[in-house]
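Every protein chain of the complex appears in place save one, which is left out.
Chains here go by letter, A and B, matching the order in which they are written, and residues are numbered from 1 within each.
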Amino acid sequence: MSESYFGGIKDAVKTLATGLKVTMKEYFTPKSTEQYPENRKTTLHVSPRHRGRLVFSRVESLDDPQAVKRGLKVGDYKCTACTLCEKACPNGTIKIVSHMETDEETGRKAKVLDDYIYDLGDCMFCELCVNACNFGAIHFTNDFENAVFDRSKLVLHLDKEVYEGGSLPNLIDGGAPLTIGEFNTKTK
Amino acid sequence: MFDFQIVTTWFDNLLRQTLGLGDFWSILIECVMVGLIILTIYALIAMFMIFFERKVCAWFQCRLGPMRVGPWGVFQVLADVLKMLIKEIFGVDRSDKFLYALAPCLTIVASVGTFSFLPWNKGAQVLDFNVGVFMITAISSIGVLGVILSGWGSNNKYSVVSAMRGAVQMISYEMSLGLCMVIAVVLCGTMQLSGIVEAQTGPWKWLIIQGHIPAIVAFCIFLIAGNAEANRGPFDLAEAESELTAGYHTEYSGMGFGYFYLAEYLNLVVISGLAAAIFLGGWAPLNIGVDGFDAVMNYIPGFVWFIGKTLAVIWVLMWVRWTFPRLRIDHILILEWKYLMPLTLITLVVMTACVSLGLTF
């Protein structure tokens, strides 16, 4: 260091004072902690595209192309047990149990889904199964509160469950609005 | 001004005259009482300090700090203490068992020892020697032994490095710390802590005002050196959690660690308390020479003044700690020996000159 002894002191004090000034300013600015879980039903925002878990897409109206083509009713799942998702999955999260059934009217053979087993505990949320599906039968929701006390409870049977939009109100749409550059630290 | 001596005299009379006890019994009972009170206050203050530090640090860092246990997280520390008390204390393989066990005790002894010197109020001081200032430096040096022994005793390479660092650092900074106190002694003409505070009562008599420039410089140096002495950031080299995991107390669990933890916070209180007592007038209220104002200020009890000043100093030290990165060992020594030490000596000379020429307020 070629700087002088006293010049060094002056510089040091100046930079240290700048640092102190910044922290002092931040001491009085609004804080950034979002208070989950107190805010979970109020100010919590979760991106609608967040991958929380896999669910079956159900027919919502009879205009749905799948419903028209295959004669499905409102509330039916669209899965055809083709096992493309099972094959696409890198770590065997999905197991599909099905049997062949002959339609009595048309005489055509078709696979019928018996059980769609999805092990949430194994899932790595890569979305390959959704990409692989040709029928739009599955999708990810941002329902993220999936903690349970027993691993076996993470094994889900998607065809049997009636999914009603997760544990929080309005979560599927993202919850509270998001403003970039601000935190909502309140719980109400 | 409320004098705490009333309480102590009353209690002494109660023992000696009302109960008719002799010297031995009354002194024994008094000592035990005082010891219990000091330890209780010590523990309570430590808990308060932990909470205070967490909140202050969080606010500097744009966080809210603990919020979960109790309103605003006030019971968080109680939960922590409970956790620490019921944790298993394990020994370390091939460690020096005796030194390993002794080290936390030494640290806590040094910390309680210096803590007892704090002048809480007029007449409320546990230890008050006529060489008080020397005594404080002497007792606080025991804390260094705690650091060295724990580092050496716990059979851990990080701890050894940390112990060496701690020793080097503390021994160096004790010089500045002691000299700063000497500066105050020069100004007050006494080494007794109660005498130093007494000399600061009256309008514009706080040392930092009385001794103006040299006293302010000495105050700053005292804070820096004290911060280093208390092993707190940016001088927490011995602990250096990002380099040496936890330094000398890496291998301690449960209350062994708890002792170090307590001592760390109490050392902060002690340093701030001493700074408040020596430079900011201790329990002496703010008097400006206007009767009405002074009367109101005098009405506020001394311990409130003392605690308030101490907290203010603590807050400043926390502000510093949560702003700056850690220094390296050679920088710390350079700072002490090339900057602080000469500055302290010059300040001492200036102060002596000021006092002898009557240039103080």
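Definition applied: contacts are C-beta pairs under 8 Å (C-beta built on N, C-alpha and C of every residue); 3 or more make two chains touch, one makes a residue touch a chain.
Rule of thumb we're sticking to: contacts and distances are computed from a predicted model.
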Complex minus one chain; that chain's UniProt name from "NADH-quinone oxidoreductase subunit C", "Putative hydroxymethylpyrimidine transport system permease protein", "Flagellar hook-associated protein 1" or "Metal ABC transporter ATP-binding protein" is "NADH-quinone oxidoreductase subunit C"
Shown chains that the omitted chain touches within the full complex:
A, B
Specify the residue from the set A:V68, A:V97, A:V112 or A:L178 that touches the hidden chain.
A:L178
Which of B:Y173, B:W206 or B:W322 contacts the chain that the document leaves out:
B:W322
Just checking the interface: what residues of chain A touch the absent partner chain?
11-12, 15-16, 18-19, 21-23, 26, 32, 45, 47, 49-51, 84, 88, 90, 124-128, 131-132, 140, 142, 178-181, 183
So that we can see where the missing chain sits, which residues of chain B does it touch?
57, 60-63, 157-158, 161, 233-234, 236, 240-243, 245, 322-331
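The rule is short, and it goes like this: only the chains that are shown with their structure count from here on.
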Suppose each chain is reduced to the average of its Cα coordinates; what separation in Å results between chain A and chain B?
51
Report the residues of chain A in contact with chain B in the complex, numbered from low to high.
9, 16, 19-20, 22-24, 26-27, 29, 31-33, 35, 185
Residues of chain B touching chain A in their complex?
58-64, 67, 319-320, 322-324, 339
